[in-house]
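What follows is a set of notes on a single structure, which appears directly below.
Removed from the display is one protein chain of the complex; every other protein chain stays in position.
== chain A ==
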Amino acid sequence: MIRFDAVSKNYPNGTTAVDGLSLELAEGGLTVLVGPSGCGKTTTLRMVNRMVEPSAGTVSLGGRDIREVAAPELRRGIGYVIQHAGLFPHRTVLDNVATVPLLLGWGKKKARSRAAELLELVGLPATMAKRYPYQLSGGQQQRVGVARALGADPPVLLMDEPFSAVDPIVRGELQAEFLRLQKELHKTIVFVTHDIDEAIKLGDHIAVFRTGGKLAQFDTPEKLLEHPADDFVADFVGQDRGIRRLSFVQASGLPLREGPVLPVTAPVAEARALGEPWVLAVDAARRPLGWAATDDLPSGGTLTDATLVPLGHTFSLTGDSARAALDAALLSPSRLAVGVDAQGAVAGVADAYELSAAMARATTLTDVPADAATAPEPGASAASTTPAGLTKGDAGESGPEKDGGAGGDGR
């Protein structure tokens, strides 16, 4: 879809922003360009819509050299989102979003009704339409920026650090919604960020650039974490890439055991009889209520009378990743992670050792054989014990196929 052929960008002062880049980005995929500042990632992005003209080489879009099209016409067919949104302060939110349709001569009425649709699509209430940009929060402005880029329904979106100017909580929300949107729209997206976590969370493919405008590696997020091409990439993806890879292992494949789970109506004596240090109380629908410490149980009555310690958090077998499961185990007062099914009912529990053994098998994280003493009891779990598949399992998003399209190493 988007192809760079031996593209370089040199400036008269002698700096090289991009050096001999060849890269092919798949249609309908989200490619993240990531790297330290001054690595040429933004220059690369801006060469796609001719905001920067290459010094050498060819950029083509859908098989056509982009220099064959006049720059303004080319740009009207490519969505463009920038870091601080760059909204027009003198126009209402609605008219900001209608910018490209108006440029294309759709007429005011049609352009505005399209803009209203887009505001809804990016999750902004219709009451925002008449406001001016200064009346919006940073996150809302960025949503308007995305809506505006989608104005004429372009097949390609260029996004230059679109979420980096908002606080981490809003950023998380915007990222999740953006992934949802992309699942619906299947745009070909080029996304620039300096944040490797964001790259791994969002990208179908990641291109890591090093200072001086050289492509260091072009791969899927999993492969990037698993086999960094060199020390620079390994260093850039960080020390905890082992843990990060767990984001790509679905929790549904983890082995769980029944564990010390009792209805909250069960007598205290029954809880004591289990001989476990902690007992998980559940309601009639097996939804977890909290942990009770066996030592602190009252002398009589039911678990209702016991003091329940909050769960920390549970993980969902249908949506969460192995990383969430491991985190749940580490935060749980009983050191047991509680897995729940789609209805929120307890499917089973596992401790960190059991989880890590299963993860090791699923991800070949280590060479250590994953049998050991902590092997799960077969058949004791409500969940499947087959090794987890390597599909994207982050926060309810099961991403598109990871292998395919324009994979392979950077050339």
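Rule of thumb we're sticking to: a contact is a pair of C-beta atoms (placed from the backbone, for glycine too) under 8 Å apart; a residue touches a chain by one contact, two chains touch by 3 or more; residues count from 1.
Convention: contacts and distances are computed from a predicted model.
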item	value
Chain not displayed: protein name in its UniProt record ("ABC transporter permease", "Transmembrane protein (Alph_Pro_TM)", "MEDS domain-containing protein" or "STAS domain-containing protein")	"ABC transporter permease"
Of A:M51, A:I243 or A:A360, the residue in touch with the unshown chain	A:M51
Residue, one of A:I82, A:I196 or A:A357, that touches the chain absent here	A:I82
Touching residues (missing chain, whole complex) on chain A	49, 51, 71-77, 80, 82-92, 99-100, 103, 132-134, 145, 148-149, 151, 158
